[in-house]
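Shown next, in structure tokens, is the structure this report addresses.
Heads up, one of the protein chains got dropped from this complex, but the rest are sitting where they should.
== chain A ==
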Amino acid sequence: MYGFEAMTFNIHGGYLEAIVRGHRAGLLTTADYNNLCQCESLDDIKMHLSATEYGPYLQNEPSPLHTTTIVEKCTLKLVDDYKHMLCQATEPLSTFLEYITYGHMIDNVVLIVTGTLHERDVQELLEKCHPLGMFDSIATLAVAQNMRELYRLVLVDTPLAPYFSECITSEDLDDMNIEIMRNTLYKAYLEDFYRFCEKLGGATAEIMSDLLAFEADRRAVNITINSIGTELTRDDRRKLYSNFGLLYPYGHEELAVCEDIDQVRAVMEKYPPYQSIFAKLSYGESQMLDKAFYEEEVKRLCLAFEQQFHYAVFFAYMRLREQEIRNLMWISECVAQNQKSRVHDSVVFIF
């Protein structure tokens, strides 16, 4: 499995790995979160963040702040970091970095298509898109009426095109179809990313396959839970699961037939890594599942930094920052809406 990465990795990857580890040191710590949770107003949050890496991004914002501004500026920092790294990267790291954004691209495509379906203004939708998943002709998505058109008009130029091969139908777009499209795309994307990482080999392959397998399993569980009680057939559901991961293939067979959350739980508890996650939940509850999964994910992502000479640190850093921004959004929302008692509900401490 391990080659001689230590000998040659630093020729191209050393600088960026140093950069990303530096960025990682700038992530908010538990002490920061504790302080943030005690904030009384958004200005307090701004004041606290001004001492962190977000400082330069927030310092020029006039005083009545909004949660959206904070999130927007924090995301801007992430995007700047990403762009800087992408500029410096050489093959195959640059491809690896680009792969990280495809997930956002899929989300953005789905967002625009759903938005136009519900007659929203395109400009307004564009503002909501994640800046990492932007591509040139994204606004044109509004024109498409069905998936074939969507593909032929816009997506054929994007890196998502190969993933579309499975879901080209002439059916009109509706919510259900779009959701299926999202999951099909995501499945294809995860599988492709997985193959790519396997090709890279070495520690990258080992760590990334673990992280991606976790991602795939989480999606499988979410798809199952979300499709309970819908008209999605078992076979269709089975088709949406990614063809790798810890649950593949036997777990998928069992998940495909689940009819309620407790059955899902019974399936998942057979797998030791997921046992602990489900052990935290009481029976019949699915609200806290997301948080439990996030916590597990953060733990795994942090572990990626324990090894050197591999690309998974970039993936881990991007994911951790995104989690941090989600945390900040939650805290700011709680502070802004005076719901401070709920502040700990959804915050996942990173360190």
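We adopt the following convention: a contact is a pair of C-beta atoms (placed from the backbone, for glycine too) under 8 Å apart; a residue touches a chain by one contact, two chains touch by 3 or more; residues count from 1.
By definition in this document, contacts and distances are computed from a predicted model.
Chemist: Select, from "NEDD8-activating enzyme E1 catalytic subunit", "V-type proton ATPase subunit a", "Autophagy-related protein 13" or "Serine/threonine-protein phosphatase 2A 55 kDa regulatory subunit B", the UniProt-recorded name of the complex's unshown chain.
Modeler: "V-type proton ATPase subunit a"
Chemist: Going by the contact rule already stated, which one of A:8, A:90, A:137 or A:243 would touch the omitted chain in the full complex?
Modeler: A:137
Chemist: Any idea which of A:35, A:114 or A:308 touches the chain not displayed?
Modeler: Reading the full complex, the residue touching the unseen chain is A:35.
Chemist: Decide which residue listed in A:20, A:132, A:154 or A:256 touches the omitted chain of the complex.
Modeler: Checking each option in A:20, A:132, A:154 or A:256, the one touching the absent chain turns out to be A:154.
Chemist: Among A:59, A:243 or A:339, single out the residue that touches the unshown chain.
Modeler: For the chain that is not drawn, the touching residue is A:59.
Chemist: Which chain A residues would touch the chain omitted from the figure, given the whole complex?
Modeler: Output for chain A: 35, 38-40, 43-44, 47-48, 50-51, 59-63, 122-123, 136-143, 152-154, 157.
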